[in-house]
Structures are given as C-alpha cells and as structure tokens.
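Yeah, one chain of the complex is gone here, protein chain that is, but the others are all in their spots.
A, B and C label the chains in the order they appear, each numbered from 1.
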C-alpha cells in the first residue's frame, strides 16, 4: 500500500495560489482515495503505484485546466510492502494520531 | 512569515522508521514553534528563515543522535511577505481548515 | 513539454544505495527519454505528463524488483506550456550549460 503526498501550483498566476490549489485538492478527492489535506501538501492512500500516479495526474491537470502555462508539482511516495501501511498507522506509530 | 515542512529519517536502520521519526518530531516541538504533524512531513510556522532552518537542524540532528550514519532530510519552504502567512490561513483559504 | 526529476531508493537495505539506484537509472534510460543523471536525482525530458509518470513508475519499480519492501521516491515536475522547454534551454537560460 502506498502513502503519497502531492503539492501542485501555478508559477504564472501571482502570489495567491489558494483558488488554484483548491481545485487540485478537489481533483484528488474526486479520485475516491482517502485524502488528508495539509498546509504544504495533500496526502493520499493508494492501493498501488498506478492509483497513486493517477492521482498525481489529476491534481497536476487541475492546475493546467485553470489556464496555467507553468505548473510545478512535487511528489513524495512511501511504498511499504511488508505490512499494512496507512496514514492512520503512520501517525499512530509516532504517537500523533488525533483522528 | 514562513511555513515550512520537514521530513527526516535514517536510511540505515531498516524499514521501521517511527521510533526515529518520533524523536525528530519531539525536537521540532521543543523549538517552541507551532507544529502540525502530518503523515509524510511535519509543518512548522516560523517568524523568519533563521528560525525555520534552526528547526530543520534540530530535526535532522535528532536522527543522527540516534546512531544513524545516513540521514535523509527533505524540506519545503513557503516564505510569503505580502500578508500574514500561517498554516491556519493557508488551510482556510482552500476551504480545508478543521482546527 | 515536461522536465521532471526523480529520486528513488530503498529504506530497508542499509546505508549503501548505489547498487539499487543504478538499476533505477537504467530503467529511466530504457524509457528512451533523454536523461541527465545528477548526484541527488535524475532528470528526464518528457513530451507529456503521461510519459513522465511512466518513467517515475519504471524507476520506482526497479527498486521494488530488487527485493525492497519500503521504497521512497521523490519527484519534481516542471511543466511549461508557453515555449519549448528542455534541460538544455533551462541551463542555457541561467548561463550554466556546458553540454
């Protein structure tokens, strides 16, 4: 199972990004995957790498569809295969789950 | 004001990272800055770049102090100077604040 | 056109990563895209986002195929649509092309 985080925004739309980022988060939510919105990125739980990369594509394209000609996206992928791997488990393991 | 996120872990301690990461989060908390623990990184609010980089140092060193000989740290810094810039404001602006 | 960079490695194989990373770079090369190997990541030029994400998949899977049960991958995507966008052009624009 994969926990992955995505940050995506336009470089050509000035310093206020929230309007654009909100649509990217909506696109992540529309994938049906569980999402956790954070201040610097949104994290998803995906059953496999294909589902995770499809979510990256959806978020990135949501910025492009708002008319941006330069989109910057960063992704972190944490793919663990020896045990069940979820956001809740990761946060519980460091004593920081408050869900 | 700076919103920055930090992910740090040892590469030489096997697949279970939570013991090490928990100490890095403690080190971030001990800086006195406001922190938000997420599943893939911890975000801090810092008054300026020096305070943000001091927090990065504290988190990174917390991994080294646990005996790691190879530490991998990633940082994202979002430095906004035209308006008040906090985690709460960023999340409110995308309609995702539930604090 | 997309310039994207990829870093991928196993967390569960000890501090020496080069054997694993070399295979990931080979997998990127095998995509047929132009690649530039750097000390902290490999950069690719891709005609579109699908090709870029296919390359991410290939590199990430190359680590998994070497028996890793925890793979960590980071990606940066720079997608520019208003002009031709290549590694050479980016480096020439900052006066640092030595190709």
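We adopt the following convention: a contact is a pair of C-beta atoms (placed from the backbone, for glycine too) under 8 Å apart; a residue touches a chain by one contact, two chains touch by 3 or more.
Computed from a prediction, not measured in an experiment: that's the story for all the values here.
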Missing chain: touched chains present in the view: A, B, C
Sites on chain A contacted by the missing partner chain, in the whole complex: 9, 11-12, 14-15, 17, 69-70, 72, 74
Contact footprint on chain C, counting only the chain that is left out: 3-5, 7, 15, 18, 21-22, 25, 36-41, 43, 74, 76, 78, 80, 82, 87, 90-91, 93-96
Positions on chain B where the hidden chain makes contact: 12, 49-50, 53, 56-57, 60-61, 64, 68-82
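Here is the rule we use: only the chains that are shown with their structure count from here on.
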Most central chain, Cα average position: A
Separation of mean Cα positions, chain C and chain B [Å, integer]: 25
Separation of chain A from chain B, taking each centre as the mean of its C-alpha atoms, in whole Å: 18
Inter-centroid spacing, chain C versus chain A (mean Cα positions, whole Å): 19
Sequence positions of chain A contacting 2 or more other chains: 74, 76, 78, 80, 82
